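One protein chain is absent from this view; the other protein chains keep their places.
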């Protein structure tokens, strides 16, 4: 089975780092990449740090989460330019990525993870 | 009109600090109190820091947001022991508190804010 | 022995079990949660013991209130407000009666009021509820506790962190049910349940 990882793109450095800590507690073996802010100080997101994070993952297949719309745009551009399989989910960034990570750790497959995420689908 | 503030309780120090930064960008004049983690290092929440944050707000009326269920329990206990009016919303912590803050800054009243939050209601 | 002394004795047993079984409780929590239940409660009971050393108690209400307040402040996880609410609820009830089954029944009410779990949701309630029922009928013993604890194994969690795992939560003992089993065992051992 192909390894599946997680990528999280937030507008703020601390949010990304914090979600990373929250998730690793319940998903120690899942590759979780996070990008937060334009940099440690500047709020925003950028295409190249997002692409770098996708490429940095040890997984070929990734589930992607983001906070605000412009993060999604950068994610989409990065996905188009990467040759990994990345699926972006329009779900709450903290709650959604936590759920996905816990389920991945438990060995649940992507289809079943999606069913669970579907319940938290949100217009973002 | 009575001043309305925001309180956010997260399991992780960095998530709380990060949401604070994200929100203050769009709601400079709203009193936003955050509590993250048991302390800077330990993941979790506690009743007394939550109560302290509620009391620390300059607002008498508060909209409350949280990440995972146990944060809600501590929030509920703190609300019971405080004499402020605090309403807890079961919505995504980042997206929900961002929306509420942006609307408060724009002078929208609580009833209308709730209508907008209703759309992102989630079983948490 | 006065009721307060018996309760303090019982809390000592509970503290020791929690502290001795810290790793085991963490392990249970790792399987379906975040792996900290043992650490959380160990921190909590240590803080309670510190408090109890400094104070003496001549009534159950003050004792329970102090225990409850320390737990909600120090535990850090969901079990903090849950055990805390149990004790705070018992503190109120003890002003009416010090009957063991009415006290623990109030404790259970505190837990369900706080966490909104019913039996069958794979939480500590699945030990508390049958234990309180048995207390009411005067039949609480180790075997009641054991079988209540064991019953959580086949349940699917629908409350707390384990609920995120859906069906994958099945097949594991619930950590909060385990610590609650220690709690009721301690009551038996300290003789709180004797009339």
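So that you can tell them apart, the chains are marked A, B and C in the order they are listed, and the count of residues begins at 1 in each.
In this section, a contact is a pair of C-beta atoms (placed from the backbone, for glycine too) under 8 Å apart; a residue touches a chain by one contact, two chains touch by 3 or more.
Fair warning: this is a prediction, and the values are worked out from it, not measured in the lab.
Seen in the complete assembly, the chain not on display touches A, B. Among A:7, A:30, A:54 or A:68, only A:68 touches the chain that is left out of the view. Remark: the residues of chain B touching the chain excluded from display are 25-26, 98-99, 102-103, 106-108, 116. Across the interface with the omitted chain, chain A contributes residues 38, 42-48, 68-70, 73-74, 76-77.
Methods note: only the chains that are shown with their structure count from here on.
One inter-chain figure worth recording: chain B and chain C are separated by 29 Å, centre to centre, where each centre is the mean of the chain's CA atoms. Note: centroid distance chain A to chain C, computed from Cα atoms, is 37 Å. The centroid of the Cα atoms in chain A and the matching centroid in chain B are 24 Å apart.
The multi-chain contact residues of chain C, meaning those touching 2 or more other chains, are 34, 36, 161. Taken residue by residue, chain B touches two or more other chains at 43, 68, whereas all remaining positions touch fewer.
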